[in-house]
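I have a structure here, written as structure tokens, and I will follow up with some questions on it.
For this view, one protein chain was removed and the others were kept in their places.
To keep things simple, chains are lettered A, B and C as they appear, and every chain counts its residues starting from 1.
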Amino acid sequence: MTAYILNLLVLISVYAILSTTLNFIIGYAGIFSLAHAVFFGIGGYTAALVAMNVTPEFFVAIPVAMAAAAVTSLLLALPALRVRGEYFVAASLGLQVLAVTLFSEWKSFTGGIGGVIGIPAVEMLGYPIYKPWQFLLMSLICLVIIIGIIRILVHTSFGRSLKAIRDSESAALASGKNVTVIKTLSVVLSSALAAVAGALYAFYMSFINVQSFMLDTSVLVMAMVIIGGTATILGPLLGAALLMLMPSVLTYLSFLPQTEIGSIQQIVYGMAMVLLMIFRPGGIVSSHPGGGK
Amino acid sequence: MLFLQLLANGLQVGAIYALTAAGFSLIFGSTKIFHFAHGATFAIAAYLFHFALTGLGFHWTFAVAVAAISAVVFGVVLDRFMYAPIQRHEGSFFTVFVASFGVGIVVQNLLGSVFGRGFMSVPTPLSNSVEVMPGLYLSPLNGLAIGCAVICFVALHYFLTHTFVGKGLRALSENPELVRMFGLSPRRLSTYAFALGSLLVVPGAIFTAAGTGINPAVGHHVMLISLAATIVGGIGSLRGAACAGLLIGVAENLAMWKLGTQWSEAITFAILFFFIIFKPSGFFGRATVS
Amino acid sequence: MSEQLMTAQEIEKPAPGSGFTGSTDGQDVLLEITDLSKNFGGLQAINDVSLNLRAGIITTLVGPNGAGKTTLFNMITGHISPSEGDVSWQGESVIGQAPWRIARAGIARTFQDLRLFTHMTVEENILTMMESGSWLWQSGGKFRKAKRLDKVNQILERTGLTDKRHTRALDLAYAERKFLSLARIMATDSRLWLLDEPASGLDPNSYNLFLRLLREEVKEGITVCIIEHNLDIVVNISDRIAFLDQGKLLADGEPQAILNDPALAAIYFGER
Partner (left out) sequence: MLRKTLSSIAFAIGLASAVSVQAEDIEIGAVFPLSGPNATYGDIFMSGADLAAKHINEDGMLSGNLNILYEDSQALPQQGVVAMNKLVNVEGVPFVLSAFTGVSKALSTLAQRSQTVAVNGGGVGPDLAELGEYFWNVIPLANNEVGALARYAVEDLGHKRFTLVYVDDPLGESILNELEKTLPTLGAELVESHSIAASAQQFSGVAARVRSDNPDVVYVASYGSQQLQIVKQLRDNGVKAQIASYSAFSVPELQSQAEAQGALFTTQSIEWGSDDPVTKRFVDDYKAEHNKNPTSYIANYYNAVRVFGLLAQALEAQNKEITGANLLAQRKATETFELVGGEVSFQDNGTLLAPIQVLEVDGSGSGKVVSVKTAE
């Protein structure tokens, strides 16, 4: 049982990293990306590649994964600088679909749909980490550090600039904000931190394939942010925990037909999205109930 | 010859995309509601058509009516009971989008639970191709789909330019205040927009059910394509959406000349991505950056 | 030619009673607009406008709706690039520069629809205006930070928003929002303020506070250009008036001269 709970907790913390980093651009910068799974994937594949060919050292694999995601994220920054709202959502959607095709086709890097098998256990300064509780500790520390970084950022001048751009881009421009640099920086940062989640995921599962990095994942993470509450620190964490626990809890409801669990789970979160948007657009953890954006 | 065949296939697929995209574009253009659940409307129409025809054994005309009514009712209900309350309190683009997306997820899974998750298609001799010239095979469905799309567009054009409601809808996209001054309620026009926009998915849904077949995720795919077409064509421009839908259908198929099918979706979205970066206003759209 | 004429006029009749600067600072040209035109797909929004904004005085842009006043602002601040002509700020052209660069060079503006940072508190709204660095931190360390906070307090005090410090801009009353909009540009160190209908809809008390603030700032050496419809306000505050109609600058001169011109009045009140 403990191992099962540890397993769930590891997955929750990985997804919490994703939702926290996505919230950084959705909630604070107003960049509604549906391509977060792309950077999750790039982080995972890069870490796997480094671990299998160079070294499974945490302090090598994770920075390389972050760098790879940061560089690729410029592709997302490009439309983010040009357009907003529905145009950007569509552009990020485009990027996500393109990335899935590339992940499936670039077999030397990703193994295609077959994926990458046998990713070695991660080592921290030469000490291998494979026991579930060690791994949980490591991912929790990563999560805490990332939350810390984001918490600090949103309370500094950079965070204020982001929020200013989110609320009114033209006014931010008129007040001397270099919108280009600020937006690019936020996208790069968010993507690089999402890559940490990807690397942890790859090490934990020791197997990754494209199915973990598709549009569904982007939507799931977006749902975590929205349901939990945008522009809050706690919201995305709560959202990640709720949505990751839901399938497990549902399997214990013996009166539900097993074959419908997957559908019921999706219906529940679809309904949650609808009802929240009607009655509480700020999400469950909303700093200002009733007030959306 | 392969080229011609692919072009013919592309035109049929493109006609269906064009109609669906036009529906989305009409709704989005006039009400500014990002109706992502438009794909769900498509799936519902397709499934109910299939069910009425093969499950209940209706005559095809009744099955078409069932599909049309269900699509319109679904669209209007969403407008009245979901979008209207959201818009009442400061409904931003994203709030609407998320709710709409949620509906899409719910519908997809409900359809899966009720009708099964497998692939279904309406058995019809119309989908059988005949060789019209060496190497070029066309099915009656090819012609019907294209013809039906043309008729729909002519009718739509007439409606928008010659009827009171149609003119109101066009005015709504330009200036909601003006509409109010002319004594039309934007709320009521919004209902018309949803009814009409939803109706436009019906031909596509029926041809898909009879041709390539449907599964619960079909709406999702169609929605992605119509979204791409709407933006490539220019938001708010029906003409643009239609042209772009056609373009995407053709591009998707012509791509198969040299590449595997796994690239077809990527090609659509590559077109979209580049349009957004280099010409966000699309073919015919007004410049509406930021 | 006409420019010289007007300058001469002003020296002859210094400071009409209506304006409140009363200084001769108005001779230095801070911002020079030359032959500016803007074409929106066949629609001539601005047609060959030349206008100078002189240092230390209040210039008011008047004219009927759609005259191109806001478009002119947008071109000065770089939000819109002109089809033709030039805008030079302290002798250097700003055409083609990014809006944020122009802002940092010392031109601040408000918007007709305010465009506050709605989900940020009043304090954050003001503070963020002082932080022009784009990176993750601001230069200057603790000392500068303390100075910034001092300045925020001062501005809050002067605009009467001290009590609302931690209120979101969204939750403010109408007049408070207008003052926040003003507070935001007070926080910048700009020399030129472009105000788009800053006083419209203000109650008498708020209006007086607004006038007092404006007077104080102009005394401190701020140059102001205002778009205003209310003729009372126009008369009350203007040192100079520029009259725009259908994208053209019809007149540019002293308030009395402009307001007494029957032809302009006819246009203004729509009796053409």
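Here is the rule we go by: a contact is a pair of C-beta atoms (placed from the backbone, for glycine too) under 8 Å apart; a residue touches a chain by one contact, two chains touch by 3 or more.
Just so it is clear, the model here is predicted, and its values are computed rather than measured.
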Chain not shown, its touching partners among those shown: A, B
Residue among A:T21, A:T72, A:T101 or A:S218 touching the omitted chain: A:T101
Candidates B:T54, B:S92, B:T191 or B:T212 - the one touching the absent chain: B:T212
Interface residues of chain A (partner: the chain not displayed): 1-4, 7, 11, 101, 104-105, 112-115, 117-118, 205-209, 211-212, 247-249, 251-255, 258-263
Residues of chain B (touch criterion as defined above) contacting the omitted chain: 1-2, 5-6, 9, 12-13, 116-119, 121, 123, 127-131, 135, 137, 139, 211-213, 215, 217-218, 221, 252-253, 256, 260-262, 264-265
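Just so it is clear, only the chains that are shown with their structure count from here on.
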Most distant chain from chain A by Cα centroid: C
Chain A and chain C: spacing of chain centres that average the CA atoms, whole Å: 44
Of all residues in chain A, those that touch chain C in their complex: 153, 156-158, 160-161, 163-164, 166-168, 170-182, 185, 231, 288, 291, 293
Residues of chain B defined as touching chain A within the complex: 28, 34, 82, 85-86, 89-99, 101-106, 108-110, 112-113, 224, 227-228, 231, 235, 262-263, 265-266, 268-270, 272-273, 276-277, 280, 289-290
Footprint of chain A on chain C - complex, ascending: 77-79, 98-101, 103-104, 108-109, 111, 115-120, 124, 127-129, 131-138, 168-170, 184-185, 188
